[in-house]
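Beneath this line is the structure, given in structure tokens, with notes to follow.
Excluded from the complex is one protein chain; the other protein chains are retained at their positions.
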């Protein structure tokens, strides 16, 4: 296919400098682009590729227009314009209404006539599959799930009992939404399972990456609000709530009953303990452990930076003597004060 | 359905204060409960909801009975009583004996006539599926597995070759039990795979959460003893052994050939290195790295707490100078001692 630069400018909400009829067929990076491609410049470290690019057009910020020798779309947010252009040029795989003969749909499930249930997928008792939904190959949708219109389960995703997806959710392969939370009562040393009778409740436009787990609630629900984006290999435990438009990167883990605000970012490998609250607009840096509530917006960090092993060996052995160091420091300060005093007296 | 308070008291091993014939239909939280529901009070921070709850009954500790205006079940361990009541009111999905026509069972496998193999599941060569076992939708059970009676694979779980599950195990979606361990020999820089010929051997009443991996042994077995409970997104590497009734929370990872004792707890995000031993009754705090054996029961921690980024910036840069700080401290102490001595002499 392909779209004209004029169409793309409208889609991107960008100003066109150049030929509105030029046809663009692909998106490529500045450095690798070929004729027919559109590229973008969002990160200044790639500005060096602008002069030599073979792209047919480029998306740039106003300040970079002067350096463009090719047609450009001018946007205050070139990366956002790039997202819109790419979405237009690479539409999702079309949904082919109907149930594949190799899929199994329980007789009590309701599948909207415009939805697709692909090969080897399973849809359980009383599940309700909305308009235009795509249940990809090998997916399992267990009993009493609800999937809102336009949502897509790419492939091999699992929805546990009673899971609710809003509209336009996107669930990647290997993700498990609504699996059991980890609820255990102790009986003289042995663990007794607490059945998890809540749900995983996802709002609209939520994305969940490959092999991530969103566990369902123990009694109430685990709630992932509209527009939340979750990367691969993330764990969200039972009864967590995550506010609108928060994003969580790979390998993050959130323990049970923690509440994360809206517009937060949780970087890769972060761990957040259970039963705490993070305010809106909190940003947690990579590989940080959050051990208590954070009530103030801002950036929070606990990352321990890697160093050469020899340096680590001698420095980190000191960690278990920090308290002792403080005591010694205090003792020295006291003695110094005494000395100072006696010296002053002496003079 | 629903059960009478009298029946629930018996099930919970609790003392009933109130009407034994009152019918209870659901479990709800104190704050959200409605008529027909039973609630519980285990955590003192929820005591404030007791006076106003609309629940029909509540499970409480003896000390809270005086504050109850409704029927109650009195138990020394209200959370455990809650687990039992919830299990009674929310029984597992019944097992419907037989193999779904959309499942594939190898002709050499033995499926007990009371077991269920659900839609799109696969059972491989010589696998033995016990009494009342549920192999859920989309599961894969590879060759030579044994699944003990009453075990349930909820959906989309995989058992690698020769995996053994005891009785009443519960395996959640996306879990992989008995995948290859990570065994590599080095041949002048290149890695040569060491075939993993051991098994993953799970005892009775083991639970494994969604998307967790329990790798099979290199030669001997990976052994998960009776009653061990494993959360979502956990990695247990080859030849690890985990003792009875140990619980491991989300995102924990245990490297190869490590032995963890019985009655331990391993919190979220913990990493334990390979070839070490943890005694019984060891408790590792969240986001802690265990780098050597722990021979004494107790709580062990290495969590680095998050702080405001500006504070982190100035403090953590010092980590690579800790050793230097100790040296300077020592030097000062020496000089101070000299001064003290000369001052003493001087007086």
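When the chains are written out, they are named A and B in that same order, and each has its own residue count from 1.
Criterion: contacts are C-beta pairs under 8 Å (C-beta built on N, C-alpha and C of every residue); 3 or more make two chains touch, one makes a residue touch a chain.
Predicted model, so just to flag it, every value in this text is computed and none were measured.
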Candidate in contact with the missing chain, chosen from A:155, A:177 or A:237: A:155
Positions on subunit A contacted by the hidden chain, ascending: 27-29, 32, 77, 79-80, 82-84, 86-87, 90, 93, 100, 102, 118-120, 136-138, 154-156, 170, 172-174, 207, 209-211, 227, 229, 231-233, 245, 247, 249-251, 263, 268-269, 286-287, 303-309, 312-313, 316, 319-323, 325-326, 329, 332-333, 336, 339-340, 343
Contact set of subunit B toward the excluded chain (per top definition): 104, 120-122, 124, 138, 140, 142-143, 156, 158, 160, 174-176, 179-180, 182-187, 189-195, 197, 211-213, 215, 219-220, 233, 235, 237, 251, 253, 255, 271, 273-274, 284-285, 288-292, 294, 298-305, 307, 311, 314-319, 321-322, 325, 328-329, 332, 335-336, 339, 342
